[in-house]
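Complex shown without one protein chain; remaining protein chains in place.
Labels for the chains are A, B and C, by order of writing; each one numbers its residues from 1.
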Amino acid sequence: MPLSDDQKAEIAAQRESSATTRRPTVAALEEVLYNALPVLDHGFVRVVDYMGDDAAIVQAARVSYGKGTRRVSEDAGLINYLMRHRHTTPFEMCEIKYHVKLPIFVARQWIRHRTANVNEYSARYSILDNEFYLPKPEHLGVQSAANRQGRGEALTGAEAERVMALLREDSERTYAHYEDMLNEDAAGNPKDPGRQGLARELARMNLTLNFYTQWYWKIDLHNLLHFLSLRADPHAQYEIRAYADVMLDTVRRWVPVAYDAFCQYRLGGFHLSEKGLAAVKRMLAGEAVEQKDSGLSPREWREMMAALGREG
Amino acid sequence: MPLSDDQKAEIAAQRESSATTRRPTVAALEEVLYNALPVLDHGFVRVVDYMGDDAAIVQAARVSYGKGTRRVSEDAGLINYLMRHRHTTPFEMCEIKYHVKLPIFVARQWIRHRTANVNEYSARYSILDNEFYLPKPEHLGVQSAANRQGRGEALTGAEAERVMALLREDSERTYAHYEDMLNEDAAGNPKDPGRQGLARELARMNLTLNFYTQWYWKIDLHNLLHFLSLRADPHAQYEIRAYADVMLDTVRRWVPVAYDAFCQYRLGGFHLSEKGLAAVKRMLAGEAVEQKDSGLSPREWREMMAALGREG
Amino acid sequence: MPLSDDQKAEIAAQRESSATTRRPTVAALEEVLYNALPVLDHGFVRVVDYMGDDAAIVQAARVSYGKGTRRVSEDAGLINYLMRHRHTTPFEMCEIKYHVKLPIFVARQWIRHRTANVNEYSARYSILDNEFYLPKPEHLGVQSAANRQGRGEALTGAEAERVMALLREDSERTYAHYEDMLNEDAAGNPKDPGRQGLARELARMNLTLNFYTQWYWKIDLHNLLHFLSLRADPHAQYEIRAYADVMLDTVRRWVPVAYDAFCQYRLGGFHLSEKGLAAVKRMLAGEAVEQKDSGLSPREWREMMAALGREG
Partner (left out) sequence: MPLSDDQKAEIAAQRESSATTRRPTVAALEEVLYNALPVLDHGFVRVVDYMGDDAAIVQAARVSYGKGTRRVSEDAGLINYLMRHRHTTPFEMCEIKYHVKLPIFVARQWIRHRTANVNEYSARYSILDNEFYLPKPEHLGVQSAANRQGRGEALTGAEAERVMALLREDSERTYAHYEDMLNEDAAGNPKDPGRQGLARELARMNLTLNFYTQWYWKIDLHNLLHFLSLRADPHAQYEIRAYADVMLDTVRRWVPVAYDAFCQYRLGGFHLSEKGLAAVKRMLAGEAVEQKDSGLSPREWREMMAALGREG
């Protein structure tokens, strides 16, 4: 686990404190509040705060004075309707805040989503820890030939060992040189009093992209679901998907009705294009349709037939 | 007060419910949670949820594992530093949600701030209530001659009465015609069964801009303070300023340290331009500086001298 | 047409000016540049500037040094791929700026899209013209019984005439009172020197929501397409759809390849939910599927069957 004893104690203290509130609370999410949910070899996701629940979505959609909720089935029906018709603003009325520890190359993909609030640990002010990501051997995929941005089967045997050794050695060496250039001990004094230390903002440039950083990341439910629909997708890089999967589970705890609607209308569905729809209509009418007379590209045809559970 | 008995009962029920939470809570804000704080003749501001407190700002700035706060004076010093140097992201880590009832022309100014989440009561789906804003006589300002977007002294006597009568009569008449065109009773059936009703989405166009609408409005603390710095400003129209003033007070309850920093570094300060700064330097050196050799426009000179408490 | 002679002359002068540029230009869009394309009875849409073209999408997707485009078919294939897989950022690299004149109630729906830049004509500074929207009789729909936010058949005969008369009379009367309260002539002097004028920022509240306002509105192509997918949709209110339709045509002129991809993958397609997809698979396998064993709600079932061209 990626936590020091001090950090564990701080988290435990946070979990022990409690107060009475008039705000909506979600017991299933409070259960894991502040806990470091592990991801990859040294990373984690921690829910550190949240606002709203399933009822808050309904309440906002109805602009109500009180709770605004009715029978459970009616509320679920409304949430399904909102999700299906992409009425997104009521979902923006719930907000969640995470503390995330993640490799820098994952952070760089993640930050492209601009609709969140972010405070990242600053390597201008502070010194990064000696923690870097090493993939498990089964994740050392080769470059996919079919898909320029994918990875295929994992490397095995000597090849895998060689890659692991290179990654590990370069991480260790660049960190050792980082420390060397900084020339600072824990108290901020020169380790080697005979020489000066390079500014932190410069020394950090010697670290490799698999080093861990961390941030506070706060987002509303609508934008979180959009992020997860892209990052929990099989096309996403494994390393960021590992985070998305853990976060999906926190969403399930937090807003179970919205989570079900999201699975039903986003994650689990399939979008037919205009030509795809025309092809399906012909198939339903009993015609034998082939890719070349469908107007679809081979790749799009293949994806549609896979979704429909048919051989291309 | 703008509330029906049903609405009062709903709010009371919300205020009575309570739960235990591990999240940060702010007692001074919980005191007024859900209450309809009155604004203008029929409007209100209600805080319906919040996330974070002063400590959450510090915690995010430090990307800490636990509370991340230290001595009170140290935390306040950090918050002052962040405010002064416009390090805005830690303030984005607090979020607040309001339910607001406001005249449509105020809503149209307000919505120009695009950094909030909004769910407005829909006049496509629902029928608006017969509630419209009438200024108090002391707010019936005449068009300012000096400032194209300002108002001057209030109208008095017969002139004021005449304006009030026009506003009231037109509001009442347009609402009566709105109802007439809708031709719906409370249950959604035709009042006059002999004719059909115009669609709600069309009938609403007959209402004047002083009718009240309402919305849920959710925003982070940084963007809220930016909104308030513009809308609690003396240059803002009185009617929106009335809302901003009530909201400022909820901020004071919620995050008192950030509120003080905001007053100190935003509301209460003065921004010197490059030429203004040069003029102040010369004054401090004992020179007598006049507008025409300052490089400032007469208006800018006047504003600066007023801020410095000197005659122009 | 909604333009004065002065306005026509200003537009003509803009259209006559021309310059040489190294930037990408689109002849088909330049053809209509600055022209007021009429919408509703007094409104218009004018394209006043644009940045980028289809090639700019490709160029950004490839982060290229030069034009970055290849064969036409290859570029179209890439744009289709980006649209289909919701790789939205390359579409954000094109930008367009409109000048729009529109009724206030339409402006209020429109402004809910927060991803654009807006400068609206200010009724605090300036006096609004005496122009208001009156629907054509065929658009005077009754309230839909089936759909709370829709409109059904149009009113006819005496009922239609009655509604038209109410709308017209209230608009004329509220404007007359607006002018009366302002008490300003064209030069800004009191019409009636015996009394003062009410501040513009107050007098405007007496106008009804069908009065026209105008704004400059600037947006990137991705967000514009999202706006159009919602506002050119049959569920959108007719009045805003009328604007969306005219704007769609400017998109077709501007970026014809992206426009085709948008029609193919957004406007013309259909999104199957997880249960919908399961039902379609069963139908394709020859099963007779009914709503009640599909897991879909009656409404969702109806919509899907309509899209598939089958009886429910």
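As a convention for this text, a contact is a pair of C-beta atoms (placed from the backbone, for glycine too) under 8 Å apart; a residue touches a chain by one contact, two chains touch by 3 or more.
These numbers were taken from a predicted model, which means no experiment stands behind them.
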Which residue of B:71, B:292 or B:310 touches the chain not shown here: B:310
Of C:120, C:184, C:274 or C:303, the residue in touch with the unshown chain: C:120
In subunit B, positions touching the absent partner: 77, 80, 84-86, 89, 112, 230, 235, 263-265, 267-277, 280-281, 283-284, 297, 300, 307-310
Residues of subunit C in contact with the chain not shown: 3, 6-7, 9-11, 13-15, 17-25, 30, 33-34, 48-52, 56, 59-61, 63-67, 89-90, 92-93, 95, 97, 99, 117-122, 214-216, 218, 220
Those residues of subunit A which, in the complete complex, touch the missing chain: 103-105, 107-108, 111-112, 114-115, 118, 120, 122, 124-125, 133, 135, 139-144, 148-152, 155, 159, 163, 166-167, 170, 173-174, 177, 180-182, 184, 195-202, 204-210, 237
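We take it that only the chains that are shown with their structure count from here on.
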Same or different residue numbers at the subunit B/subunit C copy interface, by half rule: same
Inter-centroid spacing, subunit C versus subunit A (mean Cα positions, whole Å): 34
Subunit C: positions in contact with at least two other chains: 112
